[in-house]
Structure formats: structure tokens, C-alpha cells
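Every protein chain of the complex appears in place save one, which is left out.
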Amino acid sequence: MKDRAGTDIQIAICGSAGDGTIAAGDIMKRAAARMGFKVIAFDLYPAEIRGFGKCISRIRISSEQTYSLKRQSDVLVSLNDAHAIPHAAEVRDFGAVVFEDTPIARVPEGGHISAHVKPAKFPTP
Amino acid sequence: MATALHHVIIGTGSAGFGAATTLRAADASCRITMITMSSLPFYNRYDLPDVFRGQHDWRELLAVAPAHYEELGITLRRLSRVVDVDGVRQTISLAHQEVIAYDRLLVCAGGRAYVPENLSDAVELMHGFGSFEAAMRVHADLPKGGTAIMIGGDMIGIDLALTLLDAGYRVTLVTNQQTFWPHNVDGDERDRLLAALSAKGTKVVEDNRPIGVTQNNGSMPARTVTLEDGTEIEGNIVMSFCGLAPTVEFMLGAGVDIERGILVDPELHTTNGSIRAAGDICQIWHDEEKAYKFYHGWKNVRVMGELAARNMSGAHEAFDADAKDQLDIDKDGNIRSTFWAH
Partner (left out) sequence: MARHERMAPKPDLDRRTANRADRTEAYYSDDTRDIGWVRENVPCQTACPAGTDIPAYIWAIMQDKHGRSYEINREANVLPGVLGRICSRPCEDMCRHGWPGNGEPVNICHLKRAAADLKDRGHRLNESLYAPSGKTVAIVGAGPAGIAAAHDLSLLGHDVKLFEREDEPGGMLSYGIPEFRLPRDILREELHNALRLGVDLTTDVTVGNGDGEVSLAELRDVFDAVLLATGCMAATELPLRDDPSGAAADTIANVEYGFDFLLEMHRGAQKQVGKRVAVVGAGFTALDCARVARRLGAEQITIHLRTTEEYIPVTKEEVFEAKRESVALHGLRTPISLNADTNGQLRSVEFVQNRLGGWRQNGRRKAIAINDSEFEVECDTLLVAIGQKTVHDFLDTELKLDRWNNAAIDETGMTSLEGVFAAGDYVKGASTVIEAVGQGREVAMGIDTWLMGKPRRKQSVRIEPVEEPLRERAFDFIARKHMPTEGVEERSDSLTREVETGFDNDVAFEEAKRCYLCNLNYQIDVDNCIYCRACIEVAPKNCIKLVEGIQLREDGTYGALLETREWDHVGAIWIDNNECIRCGACYYVCPTKCISIKRNTLVMRDL
């Protein structure tokens, strides 16, 4: 595991209830744990199983044990721009925001998360 | 309460960045949005040859720190490709389905490397050099001491060639009408310049048109360029440096006049009242020559951007079209051009 020393990466996955946000976070946690990393995570979800409301799954993967999430995430994955836009600011400088660049419906200015990725961060389609 | 004017700039090269900073200096309250297809903020393209001098970190390449955009209050939209501009409704449509409304628009999206049509089948086998990603790819695909075959040899190519030779690579130049573009040289001066290139180690091939590029599998080197008389040149990569073709496709529905580039008057106004153009993408009316002309080169492009911005803020300045383009050889035998004066 020597090449993994010093790993400390926090991924936030944000979507709408029913998109598979929490499930994706779950897979990531287990995969990282099986690889031998230390994982700490916290999920937020609304009462409805599907259709309304924001879900966020934050996973911190590190080589040394940590006891809380970081204030800033390294990567934000947006499964639903409308929900993820308020969280674009939580990505650190030179971190990445992952989003869908071929959505099906038109949005007005600012409706797409790429509008909210500050110059210091890396937009990733 | 009046809403602030929204200035939108398409293109974050030298012209676009110059325009954005000038606009902000003139008006502290207006909204400024810059749009680019690239994933990186503004960097100077003439610095790209530095990838062959060990410069591989894009963060070092940026012309200004990312925080600077926020300080200036400039909204930077990256990975945003403009697919349409509606000059009547004053909106811009982006490829990812977003629509942006503007009050004033400045188009400085520049150009892309022109590839002669008879080589259009071989475009996938050629390497470009128009972006950081392209430059890194060239660096990855060119082995140590390898050969780059350049077709044409415009000033962007010549600059890269001199860097490559300096860094221990080899360059073969197949000349054509666009050699030394945008300068127009012929006769003795052309011979002199080609001799200077040869003196630096370039293999110069003249009067022989490339008609095909093929890939060699397995055995090195990876590419062969076939010339009109049947000669074959081998190299590791092939690059087309035949000048820039303005990227005007997204402006075709905007209602502005376009010939090869966007046609503008000396104040950089297009035929649409709220749209201006600057840089490699525009052709400016020259009253004495009665023709629309392109003006290329780092210096011209920056000047155009800043001038357009001043005019967008209410000034009425005309672009000084009489700056002479000079091309000469310095004491080290390097070709120096006002195209690159930086």
C-alpha cells in the first residue's frame, strides 16, 4: 500500500431522491474499504423515497484514520444540477466538479452547474 | 432600478482577456461573462512550446491566477461550446442546452489550424498544437530526438520548430503558400529566411505538394507523408501549420456578415448593432485598400480586444490598421516576428 500513503480525498455525490445517489455512495464506501482505505461517510436524504428532495452522499477516503468529513470536498458529482448547484462552492480550489454535458432540456442562464464552477476548479463532463 | 449591462465575450484568448479587463476597468458595475470551449482559463498560446522545455503543469501555464477572475467579478464559463447566436433576441445557445442573454457581445473565438482540403482524409493522423491538451499530446507522441514533419510552416509552426530544434528534436518543413503566414514573403527574402531555418537544422522541402499522410504500424517512425512527385518523407508526427481558418460556424445564424471571417468596420462593429468581433476571427475594413483584411499576431489581437472593449463602453476608436508586420533574423540566427512580439 505504499503508493497510497497520503491519500485523503472526499467525494460528494449529489442528486435527487431516487437517482441512486445514496446507492452510489454506498458502493464507493465498500469498494474503498475493500481496497484497504479508511472510510468515513455521511448521507443526507429526504423523507420521500423518490421524486422530490435532495440527496447528498459524502465519502472521505484516506490512508490514515480520520474522524470527520472535511469542510471542502475534492470532487463533486452532480446527478441533478438543480440540487447540486448550491454545493458547487464546497469544492476546494483545483478540485473537480463532474456533470452531465448533454442534458435533454434547455435551461436558462445559470441553470447548468458548469455556470457555478469557479475558475479555480476543474469542470469535468 | 436599472439592471447592470451584461457584456458577454466568446473566446478567452488574448483578445478576450484583454477585452474583459478593459471592460471592468471602464465600468465597475457591469456584468462580464467570458465563454470558452476549453477547460482551462486564459493562457498565452505562444507559451505552449514550453512543454518541450519541461513545462507540464497547467497551473503554471495560466496567465493569471484563477482567483483574479473572481476579484475582477468576471464570470468564466469553461467547457461551454457556443452552438448558436441569435442576433435579434440577443441570446447565445450553448451545447449543453443553456441559453444566455447578452446586452453586448464580443466575439473573439479565433481560428483553428487550416488543413488543406486535399489532406482532409488524413486529419486524424495529424497532430494539432492549438491548445494545452494538444501540445501535451505532441510531447507524448514525439520520442526523444524524433522528427516532426510540418506542412506549411506559418509563424506558429516556425516558433515551435525553433523550440523543437533547440530541444534536440528534428524538424522537416514542407513549404507552401502559407509558409511564414501571416507575413507575405517571396523572392530573396523568402530564400534568406528558409536559409536561416536550414542553418538551425531544419530540413526544408520546397515546391513539392503533400498529397497524402499514412500511418506506419509497428515499425518506427509512425508517419509517412507522400509528396506530389512521389517522394516519401518519414517522421514521428505530422502537423499542419497553414495559417488559421476563423471559427465562425456558430455565428452563421446570428445575422452578421461573414466572408471567411466576421466582417467588421474599423471600430470593430459587425453588421449587428450589439455585436463586435476582434482578433483572428474578424476581417476589418481598410478604407484605403477598399478591402476587408485579417490582422494576426499576439500584439494586434490584444490591441483589438482592448479597443473593442473601449468601444463597447462608449468610445469610438478606430483600429490602427497601419502597423507594419516585420520579419527578420536576429544575431542568433532565430527568426523574429512582430507576430510574436511579447
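A and B label the chains in the order they appear, each numbered from 1.
Definition applied: a residue touches a chain if its C-beta (ideal position, glycine included) is under 8 Å from a C-beta of that chain, and two chains touch if they have at least 3 such contacts.
What you see is a predicted model; the values in this text were computed from it and never measured.
Only one of B:62, B:237 or B:258 touches the absent chain when the whole complex is considered: B:258. In the complete assembly, the contact with the undisplayed chain comes from B:290, out of B:144, B:290 or B:316.
When the full complex is taken into account, the listed residue touching the unshown chain is B:97, out of B:39, B:97 or B:334. From the options B:70, B:84, B:166 or B:189, the residue with contact to the unseen chain in the full assembly is B:84. As for the chain not pictured, it touches chain A at residues 104-106. Listed by residue number, the positions of chain B touching the unshown chain are 83-84, 93, 97, 117-118, 120, 211-212, 252, 257-260, 263, 271, 290-292.
One rule holds in what follows: only the chains that are shown with their structure count from here on.
For the pair chain A and chain B, the distance between mean C-alpha positions equals 36 Å.
Residue ranges on chain A touching chain B, taken from their complex, read 93-94, 100-109, 111-112, 114-115, 117-120, 122-125. If you check the complex, the residues on chain B that touch chain A are 39, 41, 59, 66-67, 69-70, 75-80, 94-101.
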